[in-house]
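Excluded from the complex is one protein chain; the other protein chains are retained at their positions.
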Amino acid sequence: MPLSLSDPTWYPIASSEDLPFRHVYHGQLLGRELAVWRADDGNVNAWENRCLHRGVRLSIGINEGQELKCQYHGWRYANRSAGCTYIPAHPADAPARRIENRKYPVREAFGLVWSAANDDQRFAPFPGAEGHDWFALRPVPVNATPEDVLAGLSRLAPDDQSVEFIPGRAVTLGSARFFVQPVDAARSVIRGILPEKPADEIATLRYYNEQLTKLRDSLERAAAKKPAPEPLQPVFEKVSVELSTMPDIAVPRGNTFPVVVKRKWQSADGVIGFELADRDGKHLPTFQPGAHIDVHLPNGLVRQYSLTNGPGDLMRYTIGVKAESASKGGSKVLVETVREGDVLAISEPRNNFPLRRDATRTVLIAAGIGITPLLSMARFLDKSSLNYELHYFARASQTMAFSSELDVLHGRVDRHIGFTREAIKAKVAEVLGPYQFANHVYICGPGAMLEMVQATAAALGWPDDAVHFEYFQNDKVIDASSAFDVELARSALTLHVPAGRTILQTMREAGLTVPSSCEQGACGTCLTGVIEGEVDHQDVYLNKTEKASNTCMMTCVSRAKSGRLVLDI
Amino acid sequence: MTITLYDFELSGNCYKLRLLMNILNVPYAIHPVDFFPGREHKADWFLRLNPFGQLPVLKDDDLVLSDSGAILAYLAKKYDTSGQWFPDDPAVTAEILRWHAVADDISATSSAARLALGYSYPFDIEKSQKGAHRIFRILDEHLWFGEKAGRDWLCAPAHPTTADIACFPYVMLSEEGGISRQDYPALRRWTDRVRRIPGFMVMSGIFPAGPAKT
């Protein structure tokens, strides 16, 4: 049976012990090269061995623990999702587009790591697998066709023993099972396992290694005498049109998906922690440090919460919610009525607060619940051994959330408790110091705190682009004085928007159904594509690059600078 | 003492000495030799230093030494105060010298294939590649069983020796000779360990490993 690129069978591709922490294993299955690596959380990733950017093998990259770093341009790809979280050439931008490496199904079981060319088959243990603590022999690569290797293995059986073939190019010899990994048309690896660790471990391993080495030599002698089949020709999948055209932006639509509340707990006085996970136990979408999600609340409201997670940590999103929030019915609903086991709809993570990883010094300043995005940032900087310090201001120590998470960071974490306004200001000035090249500060906290840090930083000579913060509320005064026409391209309608009315209101009055939520330019629900015309952006949802692209807008607050706008509605 | 290394950046044999001196924190000066394309190692002045016309040559005050393996032993014996890079124990000495010889075989195969493909040397590419694979198979097996027995390095001691330094460069540069290390996972793990030795430095063509998990 010739090899097929689309063979859905699960084959072993490595031994468990081939994957120590912080190592990238160079594997291959059915002609496709794999970069296989174990993250610090124990998860095994099997990815196409090729960076999406310029096609360099990821097996020469660096396993940073929870992210894989390409050796060519330092692109980081997250554990589990293989999503790109950082592009160092553009450190101030969140990779807005969903750049995700091709990954293969992977399972660790019976001392081996298994993979398959596609998801067509569920992983099923081989017959008799259960109930043993399988022990892997030394794998032996053979330059011969998988078929010949399998035939060779069956000849190892003593004459008085029957040979039992098991599915997936495998054979049982005594208590041992031998699997043939089809590396390529003319290359194989013999992977043997024993049901238990033998009493004399080294001697047993030596014995099998000798047997298999002899078999290898005879198989290779035979293979050298006949023409080798052509190697398989795997096809590299094309990237999406969106990724190929080097667009300035691609703003994700407000797609939502359900998550289950796995855990709800009191993280500190007045702060409730929530862990949200996929209902089927799959990993969640890639996020970058500083990212937030929209949480759709049972009462129909939408609220934004920052993720606190570290790199490659995609099995659950952890958010912190302030218990007595001023926003009526917002966080209150979450805190009071949502329970463990409940299902909520959330958006994919969005990042308006991207973390640069090209600073010589990063200062993180958090006040109160503002700790949440900065905890995520600190965790990323920590894993990359970058220089950072986190200053956490709170009224009282019992109100400090995520304490145990902060305790395990290696960087400098200073807790400042019960400071007066003046003392906070003095401390911030001391912490920042005069501006130095390649220093960056990130602030998250109440509006007054943001303004104070901005003013202090400015007074110390920090340029605007070194001072980072994000808005979850639009505190700007909306200028609704303009009047203009909107042409709705897909609805074949032209409407006049008078001064004092929003585009959203005008569209609704014309009988269109348009989704919206916060109606203050903060949540992103009414995001609309712009085909023509110049937008007068007044929202706080889109970031600078997205606004500059003039390809989308928030119809609840933003207007037109030109006399006419053509919208993709 | 004043050490001068007659050095070519792209030479794995010269790199062995830069690497050990960096690990041992021994200061040295570099005298660059235009090995390629200038063929300065065949110039009269160089042949007076080493009649074999081979890099590297190391001068320690008035002492002139050649052959990377011999110089590794010299540097370790003279400058390694810990005594761990080339221990006095007779059995370990023999073990190290055995692997120094393997290192020369790796040069004769892996380095030859690299010189043929990259630098137009008239060596038999296929024969060199086959020879390197034969050695790498044995190395991988040796290191695999080493890991099973709790041994991280080529020789028995718990600390790396000059044997690891001697074998490392042309293992790492084998791909330039068209010799993939995909089939040698234990060998690849050992190259991670070597790259995490305190004081490790790279050469052109070899990238560092990231930090180990703490």
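Order of writing sets the chain letters: A and B. Residues in each chain are counted from 1.
Quick note on the criterion: a residue touches a chain if its C-beta (ideal position, glycine included) is under 8 Å from a C-beta of that chain, and two chains touch if they have at least 3 such contacts.
Just so we're on the same page, contacts and distances are computed from a predicted model.
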item	value
Listed names "TldD protein", "(2Fe-2S)-binding protein", "Regulator of SigK" or "Phosphonate ABC transporter, permease protein PhnE", with the criterion being the UniProt name of the chain not displayed	"(2Fe-2S)-binding protein"
Residue touching the undisplayed chain, where the options are B:5, B:19, B:33 or B:58	B:33
Listed residues A:56, A:109, A:260 or A:323, member touching the removed chain	A:56
In chain A, positions touching the absent partner	33, 50, 52-57, 60, 70-74, 87-92, 99, 236, 238-241, 243-246, 248, 357-360, 386, 438
Positions on chain B contacted by the hidden chain, ascending	8-10, 32-34, 36-38, 40, 117-120, 122, 175-176, 178, 202-207
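Methods note: only the chains that are shown with their structure count from here on.
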item	value
Interface residues, chain A side, partner chain B - complex	14, 17-18, 20-23, 25-28, 33, 40, 60, 62-65, 69, 71, 138-139, 141, 189, 201-202, 205-206, 209, 385, 410
Complex interface listing, chain B residues touching chain A	141, 144-145, 147-149, 181-183, 185, 188-189, 192, 207, 209-214
